[in-house]
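Got a structure here, written out as structure tokens. Questions coming.
Heads up, one of the protein chains got dropped from this complex, but the rest are sitting where they should.
After this line comes chain A, so read on.
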Amino acid sequence: MSTDHGDRAEADADADAGAEAVRPGLIGRALPRVHDARMLRGHGRYADDLDDGTALHAAVVRSPVPHGRVTRFDGTAAREGGAALVLGPDEIARHADPLPTVWRLPGQHQRDIEVATRTVRYVGQPLGLVVAASRAAAEDAAERVELSIDPLPPVVGVDAALAPGAPLLYPEAGTNVAGEVRFGDPADEIERAMAAAPHVVTRELTVQRVNAASMEPRGLLAEWIPHTERLTVWSSTQVPHPVRHGLATALRLRADQIQVLVPDLGGAFGSKTTLYVDEALVCLAARLLGGRVAWTEDRTEALTATYQGRGQTATARLALGHDGRFLALDAHVRGDLGAFSTQGGSGPFQITGQSLEGPYKLPLAGATVTCVHTNAAPTGAYRGYGMQESTWIRERLIAEAARELGLDADELRLRNLIAAEEMPYTVRTHMTYDTGDYPATFRAAADAVAEAPRERTGRVRRGVATVPSVEITGYGPTALLEMTGLEASGWESGRIRVNQDGTVTVFAGAVSMGQGIETTLTQIVADRLGVPMSLVAVRLGDTEATPHSEYSSQASRSLVLSGSALLRAGERLRERMDALAAAFLETTPEDVRLEELTFRADKTDRTATWREIAHRGWLGWGRPEHDRIQLEETVDFDPPDVTYAHASHAAAVAVDLDTGAVTVEGYWAVHDSGVLVNPLIAEGQTAGAVAQGLGLALLEEAAYDPVTARPLAASFWDYAIPAPPDVPEIRVSHTETPTPHNPGGFKGLGEGGTLPTAAAVVNAVADAVPEIAARLDRTPLTPYRVWTLLRDAGLADEGQEGTGERS
């Protein structure tokens, strides 16, 4: 996607950054983003904005039942009503193959994702597609498709799915368990440690299913040109190359027959990290019709058919010594895969097990992760990816241990945190943390919340809590992905071209989805080349132009990996520009200085403009035989290891005993993501992630009726993402501990803000109302849930407490 030069120049001028931007030292500057002006004018180009009136429109025929066999899909009435194309399972099966999965559990029988569906396993599962002249006409026609489905009994939730005699989603497997994997120390060793420990805290801890709920739903425009036999897809996706790979497989095409382009993305948060079946069907329709087909899901589809996040219950135990030292940590995580394993499938649940220990020293730790099929939408990546869940498990256990032992919770954490001088530190699950001062960020957050009120009398209680976290970022070394059986490469490539006119075009595998990556990459490249940012244009999301990337923008990696590759490429290209200038100015490269786009040679007292040297570089006149020809540099960067960001969050909450309402009155986030390229963007990413964490803590739940297995939150009226009144001012600060694993010292930060939020809020509620602490075992803490706990504890009725004072 190209950026708009006119707007960018204005943006710089508006913010008075133009003069600043030519100076060196652009890394670490809180500069406004390069494409904001275009967005603010309403000139964003999102997937649903692209149709110029030439496209037909698709509507997806979805299963109305949670479990059953499709015996009839009759599109006759839809066709007679004017539909240009109706695709049912039989027709789809003739033209399309299943989609490949990339990360499978040991024992997982399901290797592919069905595109032609004859057994439905969740309400909203795509069964077919109808194409008509307009979206409204397509939706009308889709309603005329006649379906017959023989119902099968549904299963809701992991516990029901694991119960003896539960209906089976895949009877041929003989179980609803998709697979199981163990991380860390063997279970028997941990059992022995638990048995011998002076104190063990055991809890059953649940994180609900949630929706990513990006403001822009999924959507795409697909075009098949019969004469050239090429498919072009403009898709609202985080991963253009995997989408191309999936489409080539599903539609039986060569990869180079398909071009995937990414327009502006209206948020993604993990939900757009894979090719979906309905998206493949839209592309199939374009191919069969020999033209353009557009589709944008509506909010109901976004909430019920787009893959969901989280959804797990863990039985977790923490053993402590008399001195409060942690002796062992163990969890049995049961993850809800839903109807089938998505491409990444069990990934988030596996990462929960992998990341269980967080920032603490533990002599023994391990997790068993069991993944289960249920009749609900499949789960997949969502911001925080298993690490919000592990933070939740660990920090609830620690809070409960402190309460049971009568210890100060902050003191208990500080006693067990890994110290800065112990880095690098290898945890029991074999991850090696690179750098960071975990106690320092913890103290900073705890100090920030120290002044907040704590009130344990009256009808409004107040409490506080501080929670630390560690985040896997910059994922990851290709060898690590190979070792974990994740069928993808982890490297990134960055390419910089100095054009004939001196402008600089940058190509990277990252995708822009609101995280400001084109701005931070511009800062890195302009910094290394020594040119103003206005000279640089970043191009992302085009399988024909941008580097191959199998992970693109997910796993808090865009800046870490694309940025590292481009940083190196920028240095190399600057060296070549210096050498070209030196040759032209008849001096040595060491004698050449670049100032305000002019090369100056002190010895020969000559000058040449940047543009002139770029022009001469492409001319190649006087080029020594062994010099490289094209004025561009490509660097492939495969990181030597994962880099670990860390944070501590503090929350101050009020709990209304009359209503059960929890209000977050103060929130502080202290983060360390290594070297920051743009602190303004870093703060925005963190604050936004915290808000999503608050939603998970208090508001959001992709709930299913336990009997009918129908989704209960199918609109924004039922699915409450945080509104302005729900989010206090989030006070963000950053410390900077560089990583040694990449040249810029960068660590990732897109997801980190979601990790400690729910644990901090719920622990603060436990601090305010210790009478219900033991039962604070699941999110969200809706007023109803809290009030029920208060009632059971005899606190909900003012009369029972008597001396309470209303505030």
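In this text, a contact is a pair of C-beta atoms (placed from the backbone, for glycine too) under 8 Å apart; a residue touches a chain by one contact, two chains touch by 3 or more; residues count from 1.
Note that in this section contacts and distances are computed from a predicted model.
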Record-based protein name (UniProt) of the chain missing from this complex, from "Permease", "(2Fe-2S)-binding protein", "ABC transporter, ATPase subunit" or "NADH-quinone oxidoreductase subunit J": "(2Fe-2S)-binding protein"
Chain not shown: contacting residue from A:267, A:324, A:363 or A:783: A:267
Residue among A:215, A:450 or A:619 that touches the chain left out of view: A:215
Touch criterion as defined above, residue of A:351, A:533, A:583 or A:690 at the omitted chain: A:690
Contact residue for the chain not shown (choose from A:88, A:347 or A:516): A:516
Interface with the undisplayed chain - residues on chain A: 10-11, 14-17, 20, 30-33, 36-37, 39-46, 48-49, 51, 53, 81-82, 132, 136-137, 140-141, 213-217, 264-267, 269, 298-299, 513-516, 680-681, 683-685, 687-692, 715-717, 721-725, 727, 729-730, 732
